[in-house]
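One structure is given here, and the rest of the page talks about it.
Partial view: only certain chains, each at its native spot in the assembly.
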């Protein structure tokens, strides 16, 4: 039985408590929040959970095996480090930290203490993304030409982070999971239409050494909600529409056939191929539940999470580079080459 | 009666001949093409039209008032200049020329000779774009925050131009028509996945002095066809889906209400507003017909076309800047400031 304490009971904390509470092999033993009213809610719903306004109480409690941090990103590093130093396994909300330097320090601390460090990039645990990962890794799609994501809607404007950290962060984690390759450069544009607020729309292009290109279009200012990803491979192509109630992922047996024989005239070199479309049945388990089970499994069996500190750090690196490029009106920003650890 | 000769009877030429032939107040008197077989087709369909493999025959014919040029872009400048110098009014396919310098020379020649110079950016004459123009100019949308276009499909790979010249060119002309403002800078990314071929997908961001931002996503390598434009204003927002059989344009009474009063806390400063959605009835006339009528009207009444040489040149300037930025991996390229003439 893994005993878990949750720090922060705002927007996401209740989902963490619910999922861990319902998990076989885990128990929620404590919750902290600075707002006593929120703790009162916890008490009513879960009379057996210990609540406190001081997170240190939870870190000091030897019965706590792991800590889940669901507080604003500006506090992630400090709380994560304190938890690791107290010997706890750590689950941390996305984005992992404000800077990649902080992320690296958490990784090192976790490695030193042999603790599990899990970053909650929930999308990686959806049936849709896992199916896409299978298709890519099996070679069914062939060489990956591009990844193109549109993630727009009206609101909810964030106060402390820009739209890249809020929405594109999902694509950065999905890309790391799907491609297993780190982008080498980024070019981003964006704007804040209201003075004194973070950028509310952004367009990000990621370049990879393998020739894959990724593009992400995020906005809080669109009249319609769109959650659409296209992935193009040399053999097949995928669409993933997260708003469809069913058939979210469609696999198109479509593609370009290309011969680089310069003798052939151009029209002969590029051909089109179209075949069936398949919408595979997806695992419909709640992604957060799948992630929570995986976290407990990593603790019990000393595994590295699929959304490890490394993946979390890669995401923060891309956020940093994209934000920097955006403020330079699309100026190319290079990211240090790094293979997935 | 305006007598028109068409040069080039390939992909688009037959549409020009058909539209001008059916127009009151105009007649097609000649067609030239280097391929005699194509001229034979013209002869069978339109026995009264003079055909020739030498375009000069048409320019030398004093009964010809205007020339429509529907040849590859590499020949536009030479043919356009010859036609103007022969005293003809000129209709020229998009993009107008290979370089903005060539475009400027055509404009100057047309002004000097007081000839009409019309660039065939057909989208400007669609019911959808004209309705959007009305809404923007009437102030119904308020301040324009952004324009976001996705124009992707599988194929048709072009041999001589990249995907920007093939697809984004439509958005550049629509933007010039809608905004009446020239972008000041561009950042573009793109890639050619097959050696020796033009770029087959591209992402372009345009920056405007007024604060408007425009983004265009074009690809020949998508499994599904998308033709979707979003326009966000401070009062209302628009979607334009060109693939819908009806209700292509939808006007959302949605928006952000923002107060810049720093005394108010953040949540109070940004609010959301949602109301009705209206899909206005659009003029369903064939856009090319509307353009052809407008061309004849400009000749007869000495007017400047809505898709003038100026507009055509602006489009070429943006293609040049976007292609340059794309080859610099998103590097910002500035465009000389210019107000719509």
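To keep things simple, chains are lettered A and B as they appear, and every chain counts its residues starting from 1.
We adopt the following convention: a contact is a pair of C-beta atoms (placed from the backbone, for glycine too) under 8 Å apart; a residue touches a chain by one contact, two chains touch by 3 or more.
Source: prediction; values computed, not measured.
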All chains share one sequence and 2 are in place; how many are there in total? 4
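In this section, only the chains that are shown with their structure count from here on.
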Between 0 and 180 degrees, and as a multiple of 5, what angle does the rotation take that fits chain A onto chain B by Cα atoms? 180
Chain A - residues contacting chain B, complex: 145-146, 148, 150, 152, 154-155, 157, 159, 185, 187-191, 193-197, 201, 203, 205, 207, 211, 213, 215, 217, 219, 221-224, 230, 232, 237-239, 250, 252, 254, 256, 258, 260, 262, 266-267, 269-270, 272, 274, 325, 328-332
